[in-house]
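To keep things clear, I will list the structure first and then write my remarks on it.
Missing here is one protein chain; the remaining ones are kept as they sit in the complex.
By written order: A, B and C. Residues from 1 in each chain.
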Amino acid sequence: MQEFLFYHPIVIRYGDLDAQRHVNNARYFTFLEEARVQYLKNLGLWDGTDFDEIGIILLETTCTFKAPIRYEHKVRAGVKMIKLGNKSMELLHSLEDAETGDTFATGRSILVAYDYAAETSIPVPDHWRKTLLTYDGK
Amino acid sequence: MQEFLFYHPIVIRYGDLDAQRHVNNARYFTFLEEARVQYLKNLGLWDGTDFDEIGIILLETTCTFKAPIRYEHKVRAGVKMIKLGNKSMELLHSLEDAETGDTFATGRSILVAYDYAAETSIPVPDHWRKTLLTYDGK
Amino acid sequence: MQEFLFYHPIVIRYGDLDAQRHVNNARYFTFLEEARVQYLKNLGLWDGTDFDEIGIILLETTCTFKAPIRYEHKVRAGVKMIKLGNKSMELLHSLEDAETGDTFATGRSILVAYDYAAETSIPVPDHWRKTLLTYDGK
Partner (left out) sequence: MQEFLFYHPIVIRYGDLDAQRHVNNARYFTFLEEARVQYLKNLGLWDGTDFDEIGIILLETTCTFKAPIRYEHKVRAGVKMIKLGNKSMELLHSLEDAETGDTFATGRSILVAYDYAAETSIPVPDHWRKTLLTYDGK
C-alpha cells in the first residue's frame, strides 16, 4: 500500500536519453533527487535558495528499474517518508507513468540530518520531526 | 522584433545547478535543444519517437548569457526560424523568465537537413519548407 | 575481502559538481555505469560500438556515499562480479581515491542478460559465464 501523498511531475528532456534511446539510469537518480528536494520544499523544510541550509545529506540510494522511460512519457515522482531515526530518515520513491499509473521504477533514499557549516551529522531537528510525522507518519 | 510564436516551458532541476549555484552553462544548450525538438514536434515535422527520422543535424550553436538562471526560476524557451537556406535553417533562441519576461539568454542554432540512414546532408524537404515558412516566414 | 582485479580511472569534470560544490550524487551512477561498461569491454564481452549488442540491462543499482568527491580528486572505480545466476549477475562497485586508496562510495548493480532485438531477458550466454567466472569467479 505504497500510496504517496506527495507527487512531483518530472518533464523528460531529449538530453535525458542515452544510446539505448530511453532515459539513462543515472538520470533516474536526478529525478529521485528532484522529487526529494521538492518534497522538502513542499513541507517548508527548505526554502529552495540557500544551499548551505538544506539540512540533509544523502547516505544511500537505490533504484529498481521496472520499465524504460521514453521521451514521450509523462512522469510523476512519488515520495514518502517511511522511517524516521534519531539522525536519519528513509524515503520511499516511485517513478510512475502519469497517464496510466504504471510504475517505471521504485527507489529508496537514506538521508542524514547534516549541519553544513559545522560539517557534521546532527539529530533530526524537532520541527523536521514534527512536520515529517504529521505529513507521512501514519 | 524578436517575438516568438513558439514557447516551451523549461523546468529547472536541482541537478542543473553547478558549483556556482546557478544553472550550468552547458545546461542552457540542453534547454535550447529541448526547445528546438519541441518546436519541430509542434510543427509536426518529427513525431518524437523514431530517432533515425529526426531529419536534421546541428552544425553550430551559440548562447549569450545575460543573467544567471537559479533554481527558483520558471523558464520559457522561445524558438523562431529566422533563415531558411537550401540545405540549412537558422533558429533564434531565447530563454526567458516566464514570470517577468526578463531574458536569461539568447542563442542561435544552425541546423542542416540530414538523412541519417544515408549519413548525408540533403536539401530541406518541401513539406518542411512549407511548414516552416507558413509558421515563421513572416 | 573486496579486492578488485579491475579498476578504471574516472576523471572528474567541473560539470560533475553541483550546488554543494562536490560531485552530484547522480553522477556517481554515471561513474558506476562507466566502470561497468569498461569492465565488460576489458573482458571482451562488448566491443564498445554496437549499442544493440551490449547484452545486458540494468535491473537495480545502489550507492552508499562515504565521503564527498571534490574537483581535485583522482578517482578509480573498482568492479567485481560477485554473483552469477541463470539470467542475472551482481557486480560490486567501489569509487576510491586513486592517491590514498580511501573509499568515496561503494555500490552494487544487478544486471540481467538481455536480447535487445527480441526485447526479452535471456540466460547468461555460456561464453559470458565462462569469461566472468574465469576472471572473477574465485
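As a working rule, contacts are C-beta pairs under 8 Å (C-beta built on N, C-alpha and C of every residue); 3 or more make two chains touch, one makes a residue touch a chain.
Fair warning: this is a prediction, and the values are worked out from it, not measured in the lab.
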Candidate in contact with the missing chain, chosen from A:A26, A:I54 or A:L132: A:A26
Residue touching the undisplayed chain, where the options are B:L43, B:L59, B:L92 or B:I122: B:L59
Touching the absent chain when the full complex is considered, from C:R21, C:K66 or C:K80: C:R21
Residues of chain C (touch criterion as defined above) contacting the omitted chain: 9, 11, 13-15, 21, 30, 33-34, 37, 48-49, 51, 70-72
For chain A, residues in touch with the removed chain: 14-15, 17-19, 21, 24, 26, 71
Absent chain, residues of chain B that touch it: 19-20, 24-27, 29-30, 33, 51, 54, 57-65, 116
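Note that only the chains that are shown with their structure count from here on.
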Closest chain to the centre of mass proxy, which here is the mean CA position: A
Gap in Å, rounded to a whole number, between the CA centres of chain C and chain B: 34
For chain A, residues contacting two or more additional chains: 30, 33, 51
